[in-house]
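Pasting a structure here, questions to come.
One protein chain is absent from this view; the other protein chains keep their places.
Up next, subunit A:
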């Protein structure tokens, strides 16, 4: 155990985590050149394209220093705020962390929040100044920031370039020398922290764990403490480029477990497993059930594909434990699913995976957070869809989730950021100058406001410089209303949204305008109305179609024209009918584009 080192890399997106990880793996001969794919750790296509590591994994390296052989476990962490709970569990599996900062960019918000997580878990921090090869590198300035942030000595900061391979031996040495070996009692009852799970379609769920106390042998009976489920350890081992089956995984080490688990949901990240016949009395601290933060309906574009969509959702759930859903029906969209996501990125990922892996085209309805509603009769309801919102006269209080948002930016953009946050109902809580031209701003904001295009706009107004991190702080009473859309007097449930009263008017107006653009002229005039309860707050009209006839139809035109009309008719079949109005699918997405 004294030769094991468990560490992770804390870095902002694009600061070079994946590239550096590749260098470490090469240097320690964990991968040969032939096996080397660029950015090995990000092995889902989606992740590689996005340049973010969505699911965490771990990989083991052997490293020889001064004749002594060390086992280094690099634990990869997701890089997005949607997955911050998973990050916290990965951090809990380590004794140390490389703090990787791009020498041309400086410190970003996501880095700081993860760094604090690491410090709270008593991890040793090794500061690394990366990309020093860049002409735009500002080593001295960024070193000032690092010293300010973690209070280290300047000379503790390692200069590196993942791209050029600079600093790699120094980093490996620092890992051995500065990060302590795991502490733990090899003879105590087994306590293993589950910090990740990976879906394998042949072998079921692979549980990734770190042993805190005791050890586990192949064939052992184990018990997952939070779920109470028991399994047999059919296969255990350590994680190299390929899995390496072992007879035993020792105290302090990182490994995988396969025990015939088929569904990701059975495995809860943060749970502890122990031996059935000699159980530990306590779980490892910090376990939480992950809760979805954002909810939206997902419907097949083609109503006949509902069953296919269900199968796709079931398959997704096999490997994504944080995706929750239940069937839902909409008058406008037919049969579909109400889904809960960790955040907006998670929602986008699910949507993209449905499209890429399952070839499904789906309509996603307006995302909503979960509100708490107290009715006049004193009931407490959780409302995460407009359709669940009681009529206004039955509502006594609505509370909505609030977050503490940290934004780090160049100081020249502070004005624009303040304006944006205020528009988003944010309250400035704190403003700290990290250096003369870098500011950290803290706002208290409703989560609902961050769900809609906040991040994109923040990036735009700060020319990409601002970074964002947030955590949930609690619920506060808010004046929310349900805004409905009616077409020729018929409510279109899938277009309703829960919005703040002060924004309802503008929301309604913009939505009506957008719908007017997207709904084609039909046989009769269509009135588009936005309403709160019975009160109409905005209105637009789609005029009746004036003509639909082509000029010529002679011998050579007939079959071409028939095919054209047949094709148009097919396209129309994909439209949804509400009352007598036909709505194209883009109209349902329009809501997402309102800002």
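Everything below uses one rule, namely that contacts are C-beta pairs under 8 Å (C-beta built on N, C-alpha and C of every residue); 3 or more make two chains touch, one makes a residue touch a chain; residues count from 1.
Quick note on the criterion: contacts and distances are computed from a predicted model.
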item: Record-based protein name (UniProt) of the chain missing from this complex, from "Isoquinoline 1-oxidoreductase", "ABC transporter permease", "Heme chaperone HemW" or "Acetyl-coenzyme A carboxylase carboxyl transferase subunit beta"; value: "Heme chaperone HemW"
item: Which of A:397, A:432 or A:553 contacts the chain that the document leaves out; value: A:553
item: Missing-chain contacts mapped onto subunit A; value: 521, 523-524, 545-556, 558-559, 561-562, 565-566, 568-569
